[in-house]
Every structure is written in structure tokens, then in C-alpha cells.
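Up next is chain A:
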Amino acid sequence: MSAPEVTVIEDIRPLIALVAPLIGLIGIVWAGEKRRNLRETFTFLAAIVQASAVLSMVPLLLGGGIIEFHIWQIFTNVPLLLRVDGFGLLFACVASLLWIATTVYAIGYMRGLHEHAQTRFYSFFAISLSATMGVAFSANLLTIYFFYEMLSVSTFPLVTHMQDKEARTGGRTYLGYLLFTSLCLLLPALSWCYVWLDGGTVTMDFLADTGKVGEFSQTTQIILLALFTFGFAKAGLMPLHSWLPGAMVAPTPVSALLHAVAVVKVGVFCVIRVYSDIFGTEVLRELDGEDWLIGIACATILISSLIALSQDNLKRRLAFSTIGQLGYVVLGATLATDMGIGGSVLHIAMHACGKITLFFCAGAIFVASGKKYVSQLRGLGRRMPITMGAFMIGSLSVIGLPPLGGFVSKWYIALGALDRDAIWVVGVLLVSSLLNVFYLLPVAVTAFFRTDETEENPGIQEAPMACVVPLALTALGCFVLFFLSDPLLRLVKIIE
Partner candidate 1 sequence: MFEGGGIINELFIERLNYLIYVVLLLIGLHAMIAKNNLIKKLIGMSIFQTAIILFYVSVGVKEGATIPIYLPEHDPHGSHASHSDGNETEQSNHGPVVLDAELVKGYSNPLPHVLMLTAIVVGVATLGLALALCLRIYQGYGTIEEDEILAKIEKQEMRSNPSDVLKSADSSKQATSRSAKSVSKPKVSSPRSSKRSKASPKTKAKTTTTTTKAKTSGAKSVSPKRKVAASKSTTTGSKKSPAKPKTAASKSTTKAKPKPRAKPKAKPTARAKATSNAKKATASKPKPKTPKK
Partner candidate 2 sequence: MMENAIAWILIFPLFGSVACAILGMGNKKICYPIAVLSMAGSLWAGIEALRQVIASEEHTISYIFGGWTLDQYPRGVGIEFYADILGILITLVVLGVGLIVAIYSKLPVQEETPGKEPLFYTLFLLQITGLAGICLTGDAFNLYVLIEVAALTGYGLIAMGSNRAAAATFNYVMLGTIGASLYLLGVGYIYIKTGTLNMIGIQQAIEANGLADSATMQVAFVLVGIGILIKMAFFPFHAWLPNAYCNAPTTTSCLLAPLVTKVMIYVMIRMVLSVFGVEFSFESTMWVDVMPWLVVVAILCAAVMALAQREIKRMLAYLIVAEVGYMVGGIWIYNYYGFIGSIFHIISDACMTLCLFLGAGLILRKAKTTKFDGLRGLFGKMPLTMTGFFIGGFSIIGLPPTCGFFSKWYLITGGMVSQRWEYMVVLMFSTMVMVVLFFRLIERIHLAVTESGENLGHGHGDLGLNAEQTRFDEGPLSMLIPLLVSATIVIVVGIYNQDVVSLIEIFLSDYNLPRGTGH
């Protein structure tokens, strides 16, 4: 993915995108609980500044350059370095644009439910977005590790926002999984690369050091690959996925942005980075033991879809759906072909847009009617037509029907599988799409076509405007992304 001949531009804009939420944080804390409008203005401003900084870098990237910003020399060889390439920028765009949507949505949601401790909520939200930008723009493994940990810790107060027993359990699982994997799997892997590559002079840079892992023996490479893959547990690969459903105790905006977009996508983003920029596709393809990773990804996709079928709690169902969709991304990356990785990259964007719509809808339903379970949704389509319509669109996008975004990414992943002559993977994709249909469509169908006799129909009762507008916009985004797929691929230099 990283073409060696590129013009490097020193620019401070990545840092602005990184720091904007932190500056906003000061304003948020200063405004406090008493001046909520001011506080939310700060959040909004930070989001806008971040998004515009990110978007303003797009033309530069399309022009063939990459942007670097050197923050700090953190180790003898390894700098804390920000670098914007197409892949990172794409992810940053998705995260920052959806943050704006989420900010609007959160205002409606949090006020609609009279949540407590909203200042804390917005503060840590801002920090986690800063960390997300950091991951997106990291230029080497250590930098990415720094921001990865920052994200883990800063989302903990968000996950346990409710401060009750359920939140405690969820928070424990969340941190337990994430810190265990990052400290016990990832750190040794990093240290290993740092010590043993090139006599300890390697910087683990994504651009300069691609494929150097090839120096190691096959066994070592496989161990490293496993350490990295499972070390980034935010990717939710199957044995280490339990934190994600647990984290659904968080308020819906958190679930929506962090656990459909930022956190989990940071996980798969890191995995793709390691696969394509630390190992490199050639090294990866020559690795004998790499097939089992494809197997694990496929297993994750199928098993999580089956579990999702049995979930009645809407948010939990969506959570398992997310695990499955993350499986697609990892699958695309493990295929180690350009098409596969392209599909993965696209799927990050497509799934983010679709899944955030679904979460927004789930939250809107909760705000408007207090309903959390799929079985309670009968007749809701009449009361909340916009919400349920958006839910329908989101579902279709996640399932992967044209002309919605989800179709394109799955298509590329399938192409990648064909490049590897792995026909059975295509089969897995088909089966899982079918399962997606089974667990997502009934929700919308129940809402629209089943009527609830016990309740009289009070007419249209949508959630507050602040909730409805963002979800309508993201649903629209699913359409737009379908047509944007070519420019996106050009951005990440999969196609010229």
C-alpha cells in the first residue's frame, strides 16, 4: 500500500487534528455542567476543527504526497512521528465526520434521557477522539501503541458511565481484555521487533521498514503475527471478542461512535497496518502458517452471526453483528492481496457508516419509547418512520446490497479471496451475508409489518430532532459511499 516514491510534506495539520479535541476538552471542563449550551458548543467546535483539518489534507494526498509531523524523539531510534497516508486519512475522515454526527446525536440523546455527569462524558469523548486521530496518523508501531493505550484508558469512564453494577461488569471485561492483550501480547511483540531487527536499529516505521520481519525464521514470524493479531484485541477477533458485547452497557452515543467506529475500527486499522506495512503482503503470502488466520477470521464471521441471531437485546445483537463485520476486515487483510486489503479498507468506512446508523436508531428508539428489545418493536415503524427507515437502509448496507456502501467492500474482499484461489472464503462470505439478512432484517420487518394490538397507535412519535437528523444523514451516507468507492480506493492507492 505504501509506495516508496512519494513527496513528503512537513505539515502541522495532523497535529491540529490530534490536539483540537484536547483544546476543546479544556473548554468543555471550563464550561461545566452549569453552562451546557456552551459546553456542547465547545464539543461541536472541536469536532468541526478536527474534521476540517482532516478534510483539508485530502487534496494533498490525492496529489500524491504524504504529510509528516515529527512530535518527539521518544527512543533512541524511534520518534513519535505522525504521518498521513491515504489509509490513515480515510480512517481519520470517517472518524472525524462521524464525530460531528455523534456530537449532534449525543446532545439529543443525553438531554433526552437526563443523563448524569455529562461533562465527564463529553470530556472523555474528546480525549478518545484525539487518540483515534493519533492511531490513524501514526507512522510507526510505537506511536500507534501509545495512542492505542490512550484510547483504551480514556474510553473506560465512558463504558462505565452508568456507574451501576452492570457497568462495572462491562468495564471490567472491557479493560481486562484490552489491557491484557496490549500489555502481555503486544508489548513483547514490539520489544521483539525493536531488539532483533537489524541489531536494534529498526524504527518499526510503516514506510521504511515494511517486510523487514522477513529476516526472522518462519516460526518466529508466525508467533509475531499471532501476537500482533490477538494483541490488537480491539479488532474483536473471536477468542478475544467478549469485551465488545460487555461494553454495550455504555450510553448509545458511546456504543455508536466508539464501538462501531472508533475503538473497534482502531483495532482492525492496527491489524491492517501490521499486515500490510510491517509484514507486507509478499512476506505474509509466503508465510506458511498464515492460512489459519483466514480460518479464524472466517470462524469469527460465522459464529458471531449465529450468536447475533439469538440476541433479543437490540444493542447486543448489533454488537455481535459488529464482531462479524470486523471479521470481514481482518479476513480481507489476511488474504494479503491488494484487492483483499482494499476491500478491508473500504469496509472500515462502509461498515462504520452503516453500523453507526443502526446504533443511532437503537438509541433513538430507546429515547422515544424506552424499548431495548427486538421483540418489543412491533408496530414501531408507524410511530417512528424516519428512524426505522434509516434502520432499514443501514441493515441493507451491512448485509451488502447495492446500491449501498456495504456491497462494494464485500465485493472487493471476495475478489481478494479469488486472487488467492480461496473459493471457500467466497462461500463463507455468501453464507454470512445470508445470516446477516436473518438477524438484521427481522428487526425492521417487525417494526413495519407487525402491529402491536395491545397498544393504541398514538401517531408519529419520533425521538428529538437532534437524534433523528444525524441518523438520517448517516443513512444517506451509506448511499453516497457506494458512489464514492472509486475515489476512496484511489486515495489509499489500491487503484491508480
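As a working rule, a residue touches a chain if its C-beta (ideal position, glycine included) is under 8 Å from a C-beta of that chain, and two chains touch if they have at least 3 such contacts; residues count from 1.
Here is how the candidates were picked: all candidates are chains of the complex that A comes from, given by their letters.
None of the values given here were measured: they were computed from a predicted structure.
Although all of 1 or 2 belong to the complex, chain A touches just one of them, candidate 2. Chain A contributes residues 33, 72-76, 114-118, 145-146, 149-150, 153, 156-157, 160, 162-165, 167-168, 171-172, 175-176, 179-180, 183-184, 187-188, 191-192, 194-196, 198-200 to its touches with candidate 2 in the complex.
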